[in-house]
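Quick one: structure below, then a few questions.
Only one protein chain is missing; all other protein chains are in place.
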Amino acid sequence: MTGIIEERLAALGIALPEAREARVAKIRGANLAGRILYVSGQVPQWNGDIRFIGKVGADFTVAEGREAARLSALNVLAHARAALGGDLDRIEKVAKLRGYVNATEDLTMVAEVVNGASELMVEVFGEAGQHARTVAGVTVMPFGVAIEVEAEFLIRG
Amino acid sequence: MTGIIEERLAALGIALPEAREARVAKIRGANLAGRILYVSGQVPQWNGDIRFIGKVGADFTVAEGREAARLSALNVLAHARAALGGDLDRIEKVAKLRGYVNATEDLTMVAEVVNGASELMVEVFGEAGQHARTVAGVTVMPFGVAIEVEAEFLIRG
Partner (left out) sequence: MTGIIEERLAALGIALPEAREARVAKIRGANLAGRILYVSGQVPQWNGDIRFIGKVGADFTVAEGREAARLSALNVLAHARAALGGDLDRIEKVAKLRGYVNATEDLTMVAEVVNGASELMVEVFGEAGQHARTVAGVTVMPFGVAIEVEAEFLIRG
């Protein structure tokens, strides 16, 4: 039997990357604490192939940054799925999403960049995908990527 | 019947701005997940009039930054109130507050800037307003504003 969210992913033509293990220390890609599933900050990569290395506003346009945000968010979902034993239907709602954009000082459209991640959540989860959010422009990122996205999900009780 | 916190706001002469809807995507200003109310990062604005565009340390003094932090925190409260059906008395405590300051590299007094938000919470909620906090100086912010404040509240069970 396929889950409701898996069916929606298929209907939308959205494939998730592998949930890649962290290369360092004993970090978890996602960690369930009570009913909150904390997902680690995800970079734009596909099965270990790291993409979008550079700064939005210099190396990438806002549109490219949105694409990088969406790719990071696909990795967020991949880690959530792995931590939930493959069952994304256990997610009751997307509680919070934070997007850290590796941006030039004059790039005030950082929220528009992170929309690439936010819109994916609403596509996949519908109303339950609407979330609280924080966006900040930062100096540098792991691997020098353009964006990192983290999330907290509420899991069904 | 007026709530206890509403009475305190009135007694302190503190008016809250409107809880403005996000302009983009399907972001929530505040989102209740279990007993945690996540409030989105708020910028210094009054009913859509965005203020304090610029960098603390260059365009604004620390004292001005504190004022911007307080204004951001008023928007945090406005969104919390809207998400709680108008009843701020449902807040048991302020759990966590994060302040991201758009600061020059030499502005080491970033914590003093965020105090403008922290002090508002203690004025309004008393001991229950004392919170865990994180402060960081960042590169750029949505709209280029000087500060963004987010919070997590514990709601009564």
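So that you can tell them apart, the chains are marked A and B in the order they are listed, and the count of residues begins at 1 in each.
Definition applied: a contact is a pair of C-beta atoms (placed from the backbone, for glycine too) under 8 Å apart; a residue touches a chain by one contact, two chains touch by 3 or more.
Not measured: the values here are computed from a predicted model.
Enquirer: Looking at B:Ile14, B:Ile53, B:Ala82 or B:Ala95, which makes contact with the chain not pictured?
Expert: B:Ala95
Enquirer: Looking at B:Asn47, B:Thr61 or B:Thr108, which residue reaches the missing chain?
Expert: Only one of B:Asn47, B:Thr61 or B:Thr108 touches the chain omitted from view, namely B:Thr108.
Enquirer: Would you write out the residues of subunit B that touch the absent chain, in ascending order?
Expert: 34-36, 92-93, 95-96, 101, 103-112, 115, 118-119, 122, 129-139, 152, 154
Enquirer: Where does subunit A touch the missing chain, residue by residue?
Expert: 22, 24-31, 33-34, 36, 38-41, 98, 100, 136, 138-144, 148, 150
Assume only the chains that are shown with their structure count from here on.
Enquirer: Could you please state the distance in Å, as a whole number, between where the Cα atoms of subunit A are centred and where those of subunit B are centred?
Expert: So the centroids are 25 Å from each other.
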